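This structure is in structure tokens; I'll ask about it shortly.
One protein chain omitted, others in place.
Chain IDs A, B, C, D and E follow the sequence of writing; residue 1 opens each chain.
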Amino acid sequence: MPDTIYVINPQSTLATTQGIDRACEPLRMAGGPLIECVTLADGPPSIQSERDADSVAAPLARLVADAERRVAAFVVACFGDPGLHAAREATRKPVLGVTESGFLAALMLGHRVGVIGMLPALIPRHSRSIRAMGIGERYAGERAVSLNIAHAPEEARTLHRMIEVARELREQDRADALVMGCVGFAQYRERIERAVGIPVVEPTQAAIALAIGRVRLGW
Amino acid sequence: MPDTIYVINPQSTLATTQGIDRACEPLRMAGGPLIECVTLADGPPSIQSERDADSVAAPLARLVADAERRVAAFVVACFGDPGLHAAREATRKPVLGVTESGFLAALMLGHRVGVIGMLPALIPRHSRSIRAMGIGERYAGERAVSLNIAHAPEEARTLHRMIEVARELREQDRADALVMGCVGFAQYRERIERAVGIPVVEPTQAAIALAIGRVRLGW
Amino acid sequence: MPDTIYVINPQSTLATTQGIDRACEPLRMAGGPLIECVTLADGPPSIQSERDADSVAAPLARLVADAERRVAAFVVACFGDPGLHAAREATRKPVLGVTESGFLAALMLGHRVGVIGMLPALIPRHSRSIRAMGIGERYAGERAVSLNIAHAPEEARTLHRMIEVARELREQDRADALVMGCVGFAQYRERIERAVGIPVVEPTQAAIALAIGRVRLGW
Amino acid sequence: MPDTIYVINPQSTLATTQGIDRACEPLRMAGGPLIECVTLADGPPSIQSERDADSVAAPLARLVADAERRVAAFVVACFGDPGLHAAREATRKPVLGVTESGFLAALMLGHRVGVIGMLPALIPRHSRSIRAMGIGERYAGERAVSLNIAHAPEEARTLHRMIEVARELREQDRADALVMGCVGFAQYRERIERAVGIPVVEPTQAAIALAIGRVRLGW
Amino acid sequence: MPDTIYVINPQSTLATTQGIDRACEPLRMAGGPLIECVTLADGPPSIQSERDADSVAAPLARLVADAERRVAAFVVACFGDPGLHAAREATRKPVLGVTESGFLAALMLGHRVGVIGMLPALIPRHSRSIRAMGIGERYAGERAVSLNIAHAPEEARTLHRMIEVARELREQDRADALVMGCVGFAQYRERIERAVGIPVVEPTQAAIALAIGRVRLGW
Partner (left out) sequence: MPDTIYVINPQSTLATTQGIDRACEPLRMAGGPLIECVTLADGPPSIQSERDADSVAAPLARLVADAERRVAAFVVACFGDPGLHAAREATRKPVLGVTESGFLAALMLGHRVGVIGMLPALIPRHSRSIRAMGIGERYAGERAVSLNIAHAPEEARTLHRMIEVARELREQDRADALVMGCVGFAQYRERIERAVGIPVVEPTQAAIALAIGRVRLGW
């Protein structure tokens, strides 16, 4: 039986899991690991605060511990990597965070990496994660689209704001590579990239791509 | 009525709160802020993992929000600053973490700051906090006494191990100032300092001292 | 008899010492250390150059050595910390500099710290102090009001320029916390803070607050 | 027709290409990209000096330009990434270097990354590459096995020396993750990892894993 | 017989060597080392790409090895230091690169050093060199005049563009010292410096000045 990568949406909103699932499509290969997307039923509908983020740790760790035997690697699919370290305690299998993975992938594509964020309130959390990695020198900063995307996913407006923010990161913060600071919007990645002319990484895809390597190579 | 500084022990063990309370004694001044120590009843008996640390966020934020009106500043008295950022979301009053405060205080006393830790499992968490502050250049590292102090507080043995670890930080990691990476052991501070000959900061005391300044000065 | 903190104005202008003295007021607490402000009679009327700053070392060290027995801690109350290291050689008691203290205090309040300076000629000196602390990564830079404040303390104009400079630090240098790069103007702190909407630290107050902690805690 | 990843051995020794080819095996998936290993006929038999490394640029760029139309991504499979930047000029397709890729992969697995090198003469070149990435803070250094592996591939002795060097990196340089600073020795990876107890990355495998992601995701 | 410093133009264009030779004039002193400028006949007419730069290594190393016996020190006179490390392998005599030397000289003259470049395509190469030196913190960046100077040396236009770029580096990148990122234009140095009001270093001159010291002092 093939290996399975478990991509966990720690927000309980199914529509987000569906967006994540679509993002996985290009990475599903015959002969490659299965990629299964699940929703953390006990998570908040949407993570909009530090407290929301921390609340995920316990149920996420339980889900990871329960699934460990039949899973080869986990991806925590929420920007800001909520519960990531608690999940790592709960298993010896690899657990990848999308912030960490997205940022590392972007380091290949440019020198100064900017983040297209959703909510201003979460920027400090993301900055702490990135600085804690010791690669703050390459962090151009994050700017937020400031749309309440969970509740109002009007496609055109969201894409438009993401492109605006991407341009500010390029112009004002001198980013030359970008990471999307959100999940479930992989369908916009290429359009943003074309609009601003610098590489854009979708972080769940980055994490899954890295997870495939780790599963196949055993590290 | 004087200002009150609320020192919250996010671990539910009363003995720890009592140790914290004794640490406050030298900072209680007739005309200064009241310093009140409370126990987070809904916290785990002892924080020994990432998951324990994250579990504190929700009840801590509730306690902070409830107390806000009658309190001038909060101190989260647990090394690793669990729930600190969630607590800050819950109030406009200052919320100080002991890791942050202890480390900043030690920056005055030496160039390379080492941490006398308790449990190896929490070292990565502490390191992330310190690096996220952008002062990793001055972090000599943490070494743990590796005693399960919550359950076996044999004084002589604990002090002995703390001094051993402090010596290793000085000799092998070239630390020239130390922070105790735990709370409730303020009574050992001076003895460790004398034994190793470099300054040692007790982090709850450092946080309360900073909190007094902030309360009196209004920032 | 209570402990005494000696706040030394290394400039011989009494009006500056009086401004410093007013800044101490909120930190004088019944039961807390006495805070005594003194003027260095042999200092220059105002420190406006590197040479002025270095000239302070010898008389300051003498004053510190003479006062050591009856004093628990010293604060050198002049931005740029002139003579600080010579003073430290002259005593085993803590000697705090306002640059170091103000900057450390601001590290709690924001990620990029800017300095509201007085004279352009002293900016390189201040920058060297801050970079020498190994926290240059968090230094947003200094901008000077460029008023000869020692000789023309017209209140409205000074405050107006400080606010202008504070705005430039926030807008152009992306500072999110500020330190006043001068002493004796504590009365403007709150008004600047309100005008620019980010925290502002008055460095003598920051140093005294830290000194109170060190005196009470014995480090 | 499936996408092809072209893994170029810039050294003209076929045995090395065969070693590289074996390293690809776990990353060949039925529905995934083809992974084709080729030898740069005009390269030196073995790259043992800066000059050897620079000599590769012109023929490598020609090979890349010639193959561009039928290839989705290139991997330059020689530690030190010789000719990497010249190759990137010659095509709009992704060109991955094994040094860059191996180091980025190791950043996920530990905080301080050490390199198990082959020849002391090439250490400065590798260090420049890693520092130029702006992640020098996480570089624990490189130590060389100092065997002339190209000419004397005695398996037992090579593995033994690699493990010795890996131990020194862990003990003396405090590395907690390692990259093999060579190609064609993937078969030793797991044994080294087991012997020293910290993660070990084989850099060609790391590069190909990243290349698969980039090919599938279009960045 | 006096010592000789060999200044090698790795580009085969004689006019460039003549410009380099004029730059040496102020450093020729009776009793000092002879300064001899030579052209690398096998170099490309002009180095405009990574591949051009790497192509220089082999012929340059040969020239260095051949000249070693009668030469006291070498300068590789092309910004980006092509072939520098290969040349160092070929001799025990000092080999100085102009990028390294120009940047070090500028570190004396300002805190943030900017580079007046020629071609955008070479900026990444130069940035890698500077970051690899571990002094990236002081690098304000490079901006290119984007003139094809090798083929169209119209003096007035070139100088005009250099001054424009110098102003942008000062204004937008906050450089307070500049290095010319090219050779053979020493005659513009002073005019650029006067126009922008911050120090400007000509890198071949900087390298030769350093080489004189090394030759006389034996290191």
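Here is the rule we use: a contact is a pair of C-beta atoms (placed from the backbone, for glycine too) under 8 Å apart; a residue touches a chain by one contact, two chains touch by 3 or more.
None of the values given here were measured: they were computed from a predicted structure.
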Self-check item: Residue of C:22, C:85 or C:194 touching the missing chain in the full complex
Solution: C:85
Self-check item: Interface with the unshown chain - residue positions in chain C
Solution: 49-51, 54-58, 61, 83, 85-86, 88-90, 121, 124-125, 127-129, 131-134, 136
Quiz item: In the whole complex, what residues of chain E lie against the chain that is missing from view?
Solution: 26-27, 29-32, 96, 100-101, 104-105, 107-109, 111, 133-135, 137-138, 190, 193, 199-202, 205-206, 209-210, 212-214, 216-219
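Quick note on the criterion: only the chains that are shown with their structure count from here on.
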Quiz item: chain C to chain E: how many Å between their CA centres?
Solution: 44
Quiz item: Between chain C and chain D, what's the gap in Å when you average each chain's C-alpha atoms?
Solution: 53
Quiz prompt | Multi-partner residues of chain D (at least 2 other chains) | solution = 111, 133-134, 137
